[in-house]
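Reviewing the structure listed below.
Only a single protein chain was left out; the remaining protein chains are all shown in position.
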Amino acid sequence: MTVASPSDFEPQGLQPQSWLKYFSFSLDHKVIGLQYLVTSFIFYFIGGALAGVIRTELTSPISDFVSRETYNEVLTLHGTIMIFLWIVPVVNGAFGNYLIPFYVGARDMAFPRLNAVAFWLIPPAGILLIASYFVAGGAAQSGWTAYPPLSLSTPAIGQVIWILSVLLLGGSSIFGGINFIATILKLRRPGLNLMQLPMYCWAMLGTSILVVLSTPVLAGTLILLSFDIIAHTGFFNPALGGNVVVYQHLFWFYSHPAVYIMVLPAFGLVSEILPIHARKPLFGYTTMVYSIMAIVVLGLVVWAHHMFTSGTPPWMRLFFTIATSFIAVPTGIKFFNWLATLWQGKLAMNSAMLFSCGFIVNFVFGGITGVALAQVPFDIHVHDTYFVVGHFHYIVYGGTVFVIFASVYHWYPKFTGRMLNEDLGRLHFLLTFIGFNLCFAPQHWLGLNGMPRRVAEYDPSFTTLNQVSSVGALLMAISTLPFLLNVIWSLYAGQPAGDNPWNALTPEWLTSSPPPVENWKGEAPLVTHPYDYGIPEGKIDLRVASGSDLWYGGKR
Amino acid sequence: MTSLAPGSANPAASPLTAVAIEPSPQEHGAAAYAADDHGGHVDVRLFGLATFLVADGMTFAGFFAAYLTFRAVNPLPAGSTYELELILPTINTALLLISSITFHRAGSNLRQGNQAACRSWLLGTVILGVAFLAGQMVEYFNLPFGLTDNLFASTFYALTGFHGLHVTLGVICILVVWWQARQGGRITQHDHFGLEAAELYWHFVDGIWVVLYGILYLL
Partner (left out) sequence: MLFSLVRFRRRPGDLADGVAIEGNLPLEIVWTAIPAVVVLFVGIYSYDIYERMGGMVSLNDHSAMHHSAEVMQASTSGSSMNNGSPDGESEPRVWAGIGSSADGTDTLPVEVTAMQFAFIFHYPDGDFTTGELHVPINRPVELRMKANDVIHAFWVPQFRLKQDVIPGQPTLLSFTATRTGSYPIICAELCGPYHGGMRSTVVVHEQEAFNQWFETNAPPKPAPATVASAALTPTA
């Protein structure tokens, strides 16, 4: 067939085409992806401001900046927003929607309408959640875990709104997961095998399986919790014969996999970024795939390690310790594979690469403390302390958020057709990396020495380190300024990027930037070796390289 | 073999990328793909529905797990019992199982081109579904306990209520399918996604009920 003329690609009628399309019920997966990205960034800044409130409060050992009730509302909102409105929508919704159709060679997701519905559940849920701060009694005060009976005895309206909001977000997440599974398994371009997919597809497949299996359990649990609040049933109310530990089991059955829902896509994204900027094939593709699937399976059976002090029987503690420790094995495989991917590469030290490497460093540290936390004797001591706070921020911020920034630097040229400024990008990285480590590294020490989490006041001997941590948080806040400046400025004045500024082989780069409505003029390229970089025997001849080499990876 | 050259300083100028977006014909072996162009792709709606039902099933699984744990760990207050009247629920179970068969008959009649018979079987399924719901209502009004009486009562109403919601939704879906079949056009011998989806959903709801009946009434 021949190259289709642009007139063949008239989009569906009634869809606005200008900037307005980003505020519409667009069915284009790229528009939806960017809608997710921008919306979540707005929530990131709100959640970050809440973190600022927390760190300001903690600069002094007494409760002085905000009232104790407000402090609990703030920490609840911070956790909920950062998890459900920032990280999950960005690494799944934003990059997933933007990239997956490219990677499988499709023109859109399997269910474009469902996709749009999934996105448009998010802004109302977020607005609802934030608005709950202003209702009588204020927002939910029981932490993002909403453990009963505390969540039953704090002001009810805020808690019910919190449940409603999380249910909406969970629904959005399930719809997204169904869409990804169907797209990856059923919409692949003919000729494209599963084992030829870019790694991010595998990560999203694993993530979506977790979403579909575990999120509904959270939804059911929260429905029961709302009955307890509204109808005064006694599922989780010990005064009425209920059982609070059952809630914890059900909650963590979702919320531990939620950690993998947040980091697996990041693993996938980083596996896309590293080979391109190291100019080398991804090391150990097959083991990477198996380790993702191993993490999915193990991730479903480790939830009770959050409950070692909740009165769980010994056999359960033993089982969950061993299972949790074994997650370190597939994770370690991935870590070594990334290192081997870098090894002997020709590394381009740009912002995307720096953030990816920052991710590896932080994540390894977070992983080591994670294995330590899996051990019952150790966990009994540090459970619910700042050690845990430090640990999971190393995973979700040092891990996932670093990857999100790397991905923005990497794919911004594809989104907009313009490059981001590298100097500002490196400044952003430097500030973020220093600020992040300054903020969260001391928290491990604080936790080990006796500072519990979620407190507005603490032992005065911890003051200095808390102030160090707050300075780190301030640095992190400042570090977003160059980023914001960069993104907005580059949108209008950035250097034009061309279609493939990184000389990448994955399919999204083999179209124009930004891509046309149905992704490709003409049919989608068949990329069977997405990581075929590098010079095998030290020879490459530019003059004989042709488009077919690009698409077939030179391996017909 | 491979591949790319070089991260040049101004990639926009790279001849490789220019080639990349305008493929010449012979580079596309997979001609079959052309048929898949623009718009219509393989129909994955049933697959999507099946995935959704897995998710929905997990919600029920969570409820069942909670119920079984409550039952194992939390003793009921004195004077309450897990015993339930069995006659009505058993009749209800039979109704629901029969309705699965009638729905299946509706589907097979449609595939044989027998539209009228299909519609009758659909109506029969609706009647059985409504009878089931009515039976549930009768049971609710005759139960010795209310929603908040004890843990078992709450769990009982939550589980059967959530399932009843699914049945209600199923009945509405079947009515829509029946209406579409009556109007013609949407549901035909060769194009009957709506009917297949409703059927899959209905069998799922039945299956859930069998489990629910087992652990709630018989256990």
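Each chain gets a letter, A and B, in the order it is written, and its residues are counted from 1.
Everything below uses one rule, namely that a contact is a pair of C-beta atoms (placed from the backbone, for glycine too) under 8 Å apart; a residue touches a chain by one contact, two chains touch by 3 or more.
Source: prediction; values computed, not measured.
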Could you tell which one of A:Ser351, A:Thr385 or A:Asn500 touches the chain left off the display? A:Thr385
Among A:Phe119, A:Trp162, A:Phe283 or A:Phe429, which residue is in contact with the omitted chain in the full complex? A:Phe283
In the whole complex, not just what's shown, which of A:Pro123, A:Gly191, A:Gly450 or A:Pro514 touches the removed chain? A:Gly450
Chain A residues touching the omitted chain (full complex): 63, 67-69, 71-72, 141-143, 147, 149-150, 153-154, 238-239, 241-245, 278-281, 283-287, 309-314, 317-318, 321-322, 325-326, 328-329, 332-333, 336-337, 339-340, 342-349, 357, 360-361, 371-372, 375-378, 380-381, 383-385, 445, 448-450, 452-459, 461, 531-536, 540
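As a working rule, only the chains that are shown with their structure count from here on.
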Complex contact set, residues of chain A against chain B: 1-3, 8-9, 106-107, 110-111, 114, 174, 177-179, 181-182, 185-187, 189-191, 212-217, 219-221, 223-224, 227, 231-235, 240-243, 246, 249-250, 253, 279, 348, 496-503, 505, 509-512, 518, 520-526, 532-536, 540, 542, 545-551, 553-555
If we count contacts the way the header does, which residues on chain B are in touch with chain A in the complex? 1-8, 10-14, 16-25, 27-34, 36-39, 41-42, 44-45, 47-48, 51-52, 54-63, 65-66, 69-70, 73-74, 76-77, 147-148, 150-151, 154-155, 158, 162
